[in-house]
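Before I ask anything, here is the structure I am working with.
The complex is shown incomplete by one protein chain, all other protein chains being positioned as in the whole.
Up next, subunit A:
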Amino acid sequence: MSALGELKRERIDQLAARAGQVPEGEGGVSLTRSALRRLRRDPVAIIGAVIVVLFLFVAAFAPFLAPRDPLAQSLLSDIRPGFIPGSQEGFPLGVDNLGRDLLSRLIYGSRQSLMIGVISTVLGVIVGMALGVLAGAFGGRVDTLLMRFVDILLSIPSLLMAISISVLLGQNQYALMIAIAVTQVPIFARLLRGSMLAQRGSDYAVAAQALGIRKSRIVFGHVLPNSLSPVIVQATLSLATAIIEAAALSFLGLGDPDLARPEWGAMLANAQAFLSIRPELAIYPALCIIVVALGFTLLGESLREALDPKFRR
């Protein structure tokens, strides 16, 4: 009889345990994974993700996708002052003023944009996060000092800053990346610091403190991981900014000195002189920049929503 009682109790416990679970499908799932699940249901996120994946794909497989060598010159005999050949057999989007296939250059250009965007954003995130963690973890005077420094950086318009740094470091790709990274640093530093300070005052941080957990563990084990989601969102959005800034800087002639290498910003700059005869030379690279930036922005915005604790559970 008592055995039956035991069994029943166990069964009831089991049922109770199951009833305590959060809505179906969420069982045994971390927050990251449930955020991903929400992303998959969000059409905006899907559009953004498709654009980004397509862009990554094109950049990765440029040599296979491009119909021609982006540097090879052809149709030179057709190019006259006042005329650049448009779309035709073998040249779907036509050629530029030097007879190079526009489509191939656009495809190869994605590599440059991706590289500059990713490297400068990663640099910006690393340095910005380091400053943010220092300020957020120590608080007090360290925080004040670092944030004043960051405020100064932030008060300089980012393009102006990037231009000054490119000028300072000379005209090359690395200078360009560093210049863009520097404009990102204050954003990430401020963001992480603010989010860490907010998390440090949160109930679970106080509760951990009340349990005698050491400070380093509270900061790195609890506060920091919970402070990252705005940084992830911002990094995605920053990729868009970085790509635009890279284009802007090379448009201004501060990019890669090797003008033959295809790059959307430089292509745009180059097309200026021929706007009246072949506006497509400017429109296509501009469209590429806009669409890719839009893709990252859409993805970033929906990430923001998916990671927002208000939408959790």
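Quick notes on this one:
Assume a residue touches a chain if its C-beta (ideal position, glycine included) is under 8 Å from a C-beta of that chain, and two chains touch if they have at least 3 such contacts; residues count from 1.
The rule is short, and it goes like this: contacts and distances are computed from a predicted model.
Per the UniProt record, the absent chain's protein name among "ABC-type polar-amino-acid transporter", "succinate dehydrogenase", "Isoquinoline 1-oxidoreductase, alpha subunit" or "Peptide/nickel transport system ATP-binding protein" is "Peptide/nickel transport system ATP-binding protein". Interface note for the absent chain: among A:G170, A:P225 or A:G253, the touching residue is A:P225.
Which of A:V53, A:A72 or A:V206 touches the hidden chain is settled by the complete complex: it is A:V206. In the full complex, subunit A touches the hidden chain at residues 13-14, 16-17, 20-22, 26-31, 202-204, 206-215, 217, 221-222, 225-226, 309, 312-313.
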